[in-house]
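What you see is the complex with one protein chain gone and the rest in place.
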Amino acid sequence: MKMSPQMQADSALRPILEIEDLRIAFSGRGGESEAVKGVSLSVAPGEVLGLVGESGSGKTVTMLAAAGLLERNGRIAGGRVRIAGQDVTRASRGMLRPIRGAVVSMIFQNPRAALNPIRSVGDQIADAIRAHERVSKAQAQARAVALLTAVNFPRPEAQARAYPHELSGGMCQRAMIAVALACNPRLLIADEPTTGLDPTTQKSVMDLLAGLIADRGMAMVLITHDLAMAAQYCARVAVMEQGALVETGLPRRIFLAPRHPYTQRLVAASPTRGARIEDLVPPGTLPALPAAPAPRLGRPHLLEVIGLQKDFGGGAKAVDGVSFTLNAGQSLGLVGESGSGKSTTSRLVCRLLDADAGAIVFDGQDLAATSERDFHRSPRRSDIQLVFQDPTDSLNPRFTARECIADPLRRLGGLRGRALEAAVRETADLVSFPQALLDRLPHQLSGGQKARVGIGRAVCLRPKLMVLDEPTAALDVSVQAVVLHLLERLRRELGMAYLFVSHDLNVVRMMCADTLVMKSGRIVEAAPTETLFTAPEHPYTRSLLAAVPSLDALQGD
Amino acid sequence: MSLQSAPRAPSRLGSAVWVLRQNPVTLIALVGAALLACIAIFAPWIAPFDPLASGAGPALSPPSATNWAGTDQIGRDVFSRLVWASRLDLAIALAAVAVSGAVGAVIGAFSGYAGGRLDRVVGRIVDVMMAFPLFVLAMALVAAMGNSAVNIVIATAIINLPFYIRVVRAEVNARRGAGWVEAARLAGASHSQAVLRFLLPNVLPILAVQLSLNLGWAIINAAGLSFIGLGVQPPTPEWGIMVAEGATYITSGKWWLVAFPGLALTLSVLCFNLAGDGLRDLLDPRTRP
Partner (left out) sequence: MRAASGSGAALAAVKGVGGRLLSALPALFGVLALTFILMRVLPGDPASFFVSSPTAGEAELAIVRQRMGLDHPLPMQFLYYLRDLATGDLGTAMTTGRPVADDLVERLPASLELTLAGLLLAVAVAVPAGVLAALRPGSVFDHGVRVLCSAGVSLPTFVSGLLLIYVFYYWLGWAPDPTGRLDIFAFPPETVTGFLLIDCLLAGDWETWWSSLSRLILPACTMALFTIAPLARITRGSMLAVLTSDFVRTAEAVGLPRRKVVVTYALRNALIPVVTISGTIFSTMLGANVLVEKVFSWPGVGRYALDALMASDYAPVQGFVLLMATIFVFVNLAVDLLYAVIDPRVSLS
């Protein structure tokens, strides 16, 4: 894009991105629907703007449209987009190409899928360079290696020849950052760049990104659903809901004194350091929690796990000598990153997997004596149940909500006919699932409703022990708040013990009285939750805590 | 806001009608398939002449008012033979596909669920079977077992088997780690029950598509085997045999002997293929409005 000196001087002052009353419509089976309804925002040169919203807010679609990358069934129905002063709303691909990569660049979530699987990362960076600058192949390769060094690759020369499948998720994301920054664009759009990465990796990637942006004087739009991350890294925050922009302002103001009701709900629902479950939802919207039962300590324990071992044969053991105890009515958190063995432990405790060694003593009986193949016949089957992470994945696509809840009641509870129907209705009421929706299929339900069906299915037989495998990780923040509230209410009312597996430390802090930290198949620290958070002993626990972005940094000063 | 319910769910029939209206091609294909079935069932009433009797007209005469598809070398009415042949071809194809579909689905389901070495071995065997020139295998089988319609069914069933095993195995494999399968086991189902009662019904739609697509392939195979002289023998009317008999006369310009059975074959297979494609859209619950 050629600019005269006068234009260059002007452009230093004008916003790098201007979106005016943008409307975007998608054509689908039922006709056209508006995904974005008149959004206006602007980004100044060198500014970092956070674009925050839950699923369906239109935040990603808005930015894709700005970069001209809308899917085929989407179209810009109205409004204007200007990049560095140039109107690109109805620009053709030919007009956009020189701008992409050189003025505006974008990075996406799921970095491994966003890189060409049969081309080395060095070549992909070189491709980006040579698309905009006349340099030789050798020069482009050299610059690619320099960029890989800048994004903290440990061995840039050798790894430039690596393929995406040979790199970890975090390294793939860094490679993508290198590709995006190859031609020194003035604006970078980052679409949820840390989704799917472990907390410690998330922090290193975000710190890297923030550093590079600052060094080069670039502007950035950070699209995220994580309020705390937006607060930590952005100079200004814009909140979107259902295709409209509801509030904009400085992070401090937005989070300490939100004006719009949606923003208030969002801020309240985001777990912070000192939050309790009651704080997550506006008072009065949900029934009050019954009093927390006094914890019963000492023997006899409800669950005693002794020296659990499991090896899948991939080199390191998945679970290597795990031991802990759990009492009736107690809530125990199990925290770790991917590969720590927490999911395997939860499957072992639920008897969906057989351990190689160790004992699982439940209510005085060693469950490991029965193999997983036969455990479905054991009378203990109904005493231990599991709530899954992904509600979509955990409901049979061909079962209605009614059938999902009825299945365990029929098989393990032996109920039939009227008694069965009554039990299903009772369970639906227990988890606040509307009776009218019982005959719907999973794909006709929202995320929160599916989560309730999953919880209802687990709770209908009144188990003594519930294992919760990241039950709210796939849910929006506001939905998560309501579901956590429900889980806590159920625990107190029914006196169940919880084994709460999660990587989200703030959630664990709210829900669990005690916490275990796992790394590489071993428990590295076990302590009451408050102690763990205020005075962690193990270095790994400390790094884990440091990696969690939090809104508390805004409070004070 | 979090409890915002999805709009009213339309009935299964309602959404089926909706999808059909969007896809006129599928509708035509389904109608065509139904028509074919009718022709096969009501053949004795539809055919104007006796398919085995000569004297329906002068030998080797082109299509006319009396003989809509002409006559063959011994004066039999081609149209009547066409209509009667539909019975045999459809019956053979349906029987073969039904048998191999049922057997293949169960094998594939258990293999896909079990995983590990058993699954790998089954996968290897299936790959070998699939890549082998199946027609050659069918030839060898029919040669060994003898020339009859039943043996054609068995041979076609055997060479169809790997398709179903592979499809079901892949689908079950993809789903066996899903939460709802674990949930079924938590609700008290054994491994076998998980496979047969939970996984297989979920895979059924995809299997149905494969069955429909393979129906066309089975018809072509049966006709091909008859064409080279295996299986059904003349004077039984069968599309492949009719093409074989007409082949000798093509160089002297008697096109109707080959063209009409060829057309019948092509149209039938086309119907089943298009119906199979459309069925895939229909049965995927997520594409329902």
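First chain written, first letter: the chains are A and B, and each begins at residue 1.
FYI, a residue touches a chain if its C-beta (ideal position, glycine included) is under 8 Å from a C-beta of that chain, and two chains touch if they have at least 3 such contacts.
Remember, it's a predicted structure, so these values are computed and weren't measured experimentally.
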### Task
Could you tell which one of B:Leu90, B:Leu134, B:Ala189 or B:Val232 touches the chain left off the display?
B:Leu134
### Task
In the full complex, which bits of chain B touch the chain not displayed? Write them out.
124-125, 128, 130-137, 139-141, 143-145, 216, 220, 223-224, 227-230, 240, 243-244, 246-247, 250-253, 255, 258-259, 261-262, 265-267, 269-270, 273-274, 277
### Message
Suppose we count only contacts with the excluded chain; which residues of chain A make the list?
### Response
67, 69, 71-72, 93, 96-102, 105-106, 108, 110, 113-119, 127-128, 131-132, 158-159, 161-163, 165-166, 176, 179-180, 182-183
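As a working rule, only the chains that are shown with their structure count from here on.
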### Query
How far is the middle of chain A from the middle of chain B, if each middle is the mean of its Cα atoms, in Å?
46
### Query
Which residues of chain B touch chain A in their complex?
1-6, 9, 22, 178-180, 182-191, 198, 201-202, 285-289
## Note on the structure
Interface with chain B, chain A side, in the complex: residues 29-30, 265, 347, 350, 352, 373, 376-377, 381-382, 385-386, 388-390, 393-399, 404, 407-408, 411-412, 434, 436-437, 440-441, 443-446, 448-449, 454, 457-458, 476, 478-479, 482
